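Missing here: one protein chain of the complex. Every other protein chain is in place.
So, chain A:
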């Protein structure tokens, strides 16, 4: 079977260092997949390949909704269907919160200003910051900025949402508000691929947890199995180190 997102033999090298050593992965429509693993394991690189922020080696293949992720015109189509949330938010600092959300629909989809503005306000309400729409990102807390970033990605009405360690640069007291938004999003049936260190979130929200180490998928399965009864020693070591500190 092939998934809504289908990855075959994904390889990626930085010089002589092999960051991804032949990943095969299928993600079904509506599925929520959490990817965990030590830093440097290639998990961020993996999801950055899905919308080709990272180029990957020849012979590798990624398809989203059947469309191959290559360069050129097809890539623009894939990127419009795949939303991404970054560790460092990457909001546009020269635009207000509302303008941040409106930009891509206006430019890429050709949505009218009025329509894009109404949609932005709806999305900002949904992530709980409707009253901050006219502020600039620098005047928002980290948690608020990340929620704007989620709204900005959702404005393109993506089929798939990629989250690259979305809470890793947040102060601890702000992690919850971002995870709550992601939890709500998971219920709406959006396909989500989440690189995270939040084991609680993974165990409650994920349909499947993937453990990566050294550029390979070591173990995958339902959260109850991978997180509570890992089969592989490497998974056990990692979880032991994460949970006991």
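The definition used in the following text is that a residue touches a chain if its C-beta (ideal position, glycine included) is under 8 Å from a C-beta of that chain, and two chains touch if they have at least 3 such contacts; residues count from 1.
Throughout what follows, contacts and distances are computed from a predicted model.
Going by its UniProt record, the hidden chain of the complex is named "Amino acid ABC transporter permease" among "ATP synthase subunit a", "Phenylacetate-CoA oxygenase subunit PaaI", "Amino acid ABC transporter permease" or "Aspartyl/glutamyl-tRNA(Asn/Gln) amidotransferase subunit C".
The chain omitted from view is touched by exactly one of A:43, A:63, A:98 or A:152, namely A:152. Here one chain is not drawn; of A:107, A:139, A:183 or A:231, the residue touching it is A:107. Among the residues A:76, A:118 or A:224, only A:76 touches the chain that is left out of the figure.
Residue in contact with the omitted chain (choice from A:15, A:66, A:93 or A:233): A:93. Within chain A, the residues in touch with the undisplayed chain are 51, 53, 76, 79-80, 82-84, 86, 88, 90-94, 103-104, 107-108, 149, 152-153, 156, 162.
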